[in-house]
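The next block holds one structure in the form of structure tokens; read it before the comments.
The complex is shown incomplete by one protein chain, all other protein chains being positioned as in the whole.
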Amino acid sequence: MVNLGFSIGDLRFKNPVLTASGTFGYGSEFDDFLDVSLLGGIILKGTTLEPREGNAYPRMAETPSGMLNSVGLQNKGIEFFEKNIYPRVSSYNTNVIVNINGNHIDDYVGLAERISRLDKIPAIELNISCPNVKMGGMAFGTNLGATRDVTRAVRAVYPKKLIVKLSPNVTDIVSFAQAAEEEGADSISLINTLLGMAIDTGSMKPALSTITGGLSGPAVKPVALRMVWQVARSVRIPVIGIGGIMNTRDAVEFFLAGASAVQIGTASFIDPGVSLKIVGGISDYLSSKGFSDIKEIIGIINRQGTGKS
Amino acid sequence: MVNLGFSIGDLRFKNPVLTASGTFGYGSEFDDFLDVSLLGGIILKGTTLEPREGNAYPRMAETPSGMLNSVGLQNKGIEFFEKNIYPRVSSYNTNVIVNINGNHIDDYVGLAERISRLDKIPAIELNISCPNVKMGGMAFGTNLGATRDVTRAVRAVYPKKLIVKLSPNVTDIVSFAQAAEEEGADSISLINTLLGMAIDTGSMKPALSTITGGLSGPAVKPVALRMVWQVARSVRIPVIGIGGIMNTRDAVEFFLAGASAVQIGTASFIDPGVSLKIVGGISDYLSSKGFSDIKEIIGIINRQGTGKS
Amino acid sequence: MTKRIEDLKITENTRLNKDIFILGLSGNSSLPEMRPGQFAQIKVEGSPGTFLRRPFSIHDVDYERNTFRLLIQIAGDGTETLSKLRKGDTLNLIYPLGNSFSVPEKNKRILLAGGGCGVAPLLFLAKYLKSHGLNADILLGYRNSERIIESGEFSAIGNVFIATEDGSEGEKGLLTDHPLLKKESFDVIYCCGPVTMMKTVAVYCRKRNISCEVSLENLMGCGIGACLCCVVETTEGNMLTCTDGPVFNINVLKW
Partner (left out) sequence: MTKRIEDLKITENTRLNKDIFILGLSGNSSLPEMRPGQFAQIKVEGSPGTFLRRPFSIHDVDYERNTFRLLIQIAGDGTETLSKLRKGDTLNLIYPLGNSFSVPEKNKRILLAGGGCGVAPLLFLAKYLKSHGLNADILLGYRNSERIIESGEFSAIGNVFIATEDGSEGEKGLLTDHPLLKKESFDVIYCCGPVTMMKTVAVYCRKRNISCEVSLENLMGCGIGACLCCVVETTEGNMLTCTDGPVFNINVLKW
């Protein structure tokens, strides 16, 4: 038996495979394809104080080994969430985490306070990195001072586990991770999407209504893996790796680089059952390599040489 | 007849398709596959003052729709270049441009001075963005002050055309482009590679001897296109788009976003004749759309709406 | 209705014309119940340019032989790759997805209007209505006679009227110009085709108070309501083409 468990402080996860915000709805969209309760956790779609209609269609474009999106945090707001979604998701027997978003620090603080009252939500993921919202959003995640301020403010009101999700659209990812850690984050997750763009050469117009959007999928994996490696070496809190994970091999790369857990994003669109397959796959990989606990491989490349075989 | 010409100041290019540094050797590697003189120009591989052996093998890894490299500027130095390469490349009837690299400002200045004496080299490309060199290199390209300093210093000694090649590994690409413009650059080229990483899950080791390396190919195209669009709107000098261009359609996306010219990189590894095919392809595209001059489509998305058809 | 992800076997790949082909599929287990208007999300293997799944309407279902068919137009790399599948090959589908066309009361005068490969969901719909004792007229519009898809199957079910833009078969002109629409008065129109065509039909129906349902083809990221990419603006706010649709009553659309 291989031990796959991991923890953020005293919050236990039965395995290190979570689903990424905005790619797994509220879980129920996937009920036909897997038993959500068998996952390490699910991060619900981005939630804001007020309802948001999101950006105009088209909001998506396919790119080589990836996709661009500019959904723009469409959601019905925290009140609707408390009344209609929370009762449903709290029946899952796994860690259900809310991804929170705002334009101002007060928005984040307000959301964190309300969610802290929801018993069955053991953690929030502070999204300071959404590239698809005009004001705020990414601005927090690409400004070191703003990252500090919002983390500190939320930390002050939110006693449960606080995960800060970083934007990859920065020069020095490590400084952002360290800032979040210093301000009291319990964990860092990364990466959110890379800011990208596509143009339809037929119509000679941008493919997205917002012109630019967030790039996700296998295309971003090398960048995500590099950032996770850099951050995991530089902070003491657990790092959750995200970006282009399509299968077990991809997930294992993140563990080897230093991630304590991973989130599966875009891959769930192509195979809605893939996250659970990866749980099994990690277990098989560890067995085949003779390990009995996933902790043994986390960050192992820092203790090995480089190069082929 | 469609006009494909473009200029940097008074330097004319017969068409807007160049080859990217480090992906086209010194041109002669491609003589069997195309007539190099028919291209708009070629950017020779990265040159340094002293000979460099580059990084240890393995220096390459394949990634989804892309590749990582950590060649590390292997080259025989400027003296060898002057004596052995220059005589050969000056026979090409197109603009032959040298890509220069250094660890210190003095290195760049020294190189620029020597190359300014070579009659048949009408321009240099200042590479302040190589992620594969320990000291210097990328450090210049990710630091605004250093970008200013090196551009100013080279401008002072180099009277011909100065192209500054930017690193995409920054938060705010526009500020770097504007800094280079203010310090006298005649043109901006972007992007160099994104810093990335890959791990071999079999051996549990990084795929590259240097652990991290530069990501190129279609995977980076959405990010490159976004940056080119941002920069082209913010500077008055011509912008040369680079990143994941594999075919005519990709190249056209860059023109529509505002690039005056493009460079073909990794694509030449897969089809060594592709850059010349793209020259013809652009011409066909323009004809099919009823344009007679490529200038008519440059940055056209800024004058159109968004969305599908 | 439970959604499945399943590998199915190709039983047929028939080329109807230059751009359009029919894929027959059969499963090992018995087929789930499907409704006309629903679609499948297909994983295209071996096409480097095709990252996401591709949505296609259920064209025809034969529960007895445990097979169903898709009618596919080559539109790009993904469909090009699908067009090369051979009998015996395997295809991975998520299906059945989305809502379906409504079934009207008896004695309503029904028209099915399809443009180009928009006829795809209408064959299944026509057969389904028939099995509920309902007859429908069928109006199909194409660019020219070479593009006609109707292969006798529609005529076996109802009266078929054809419009071609160049007049090479049936009435000359757009589907929406067909005299049938002037002559007859329908109670319900079900429509699928290019957006401009559907919009014209919608205007026609609004004027005459005809109940009208259209099938939309927004770009899809997931097909199961998770990505929020396929939104359509409605009188009730943004709705999802993949789960609230693809079939919408024009009353909710802002057309």
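In order of appearance the chains are A, B and C, and numbering begins at 1 in each one.
Assume a residue touches a chain if its C-beta (ideal position, glycine included) is under 8 Å from a C-beta of that chain, and two chains touch if they have at least 3 such contacts.
Keep in mind that what you see is a predicted model, and the values were worked out from it rather than measured.
The chain we do not see here touches B, C in the full complex. Among the residues B:6, B:24 or B:108, only B:24 touches the chain that is left out of the figure. Among B:9, B:87 or B:273, only B:273 touches the chain left out of the display. Note that of A:21, A:47, A:65 or A:216, the residue touching the chain absent from this view is A:65.
On the side of subunit C, the interface with the absent chain consists of residues 46-48, 81, using the contact rule stated above.
Contact between subunit B and the absent chain runs through residues 22-25, 29-30, 32-33, 45, 53-54, 56-67, 69, 71, 74, 217-218, 268-273.
Rule of thumb we're sticking to: only the chains that are shown with their structure count from here on.
Under the contact definition, subunit A and subunit C share no contacting chain. One finds 36 Å separating the Cα centroids of subunit A and subunit C.
Distance from the subunit A centre to the subunit B centre is 33 Å, each centre being the mean of its Cα atoms.
For the pair subunit B and subunit C, the distance between C-alpha centroids works out to 47 Å. Counting partner chains per residue, subunit B shows two or more touched chains at residues 65, 308. Residues of subunit C in contact with two or more other chains: 48, 219.
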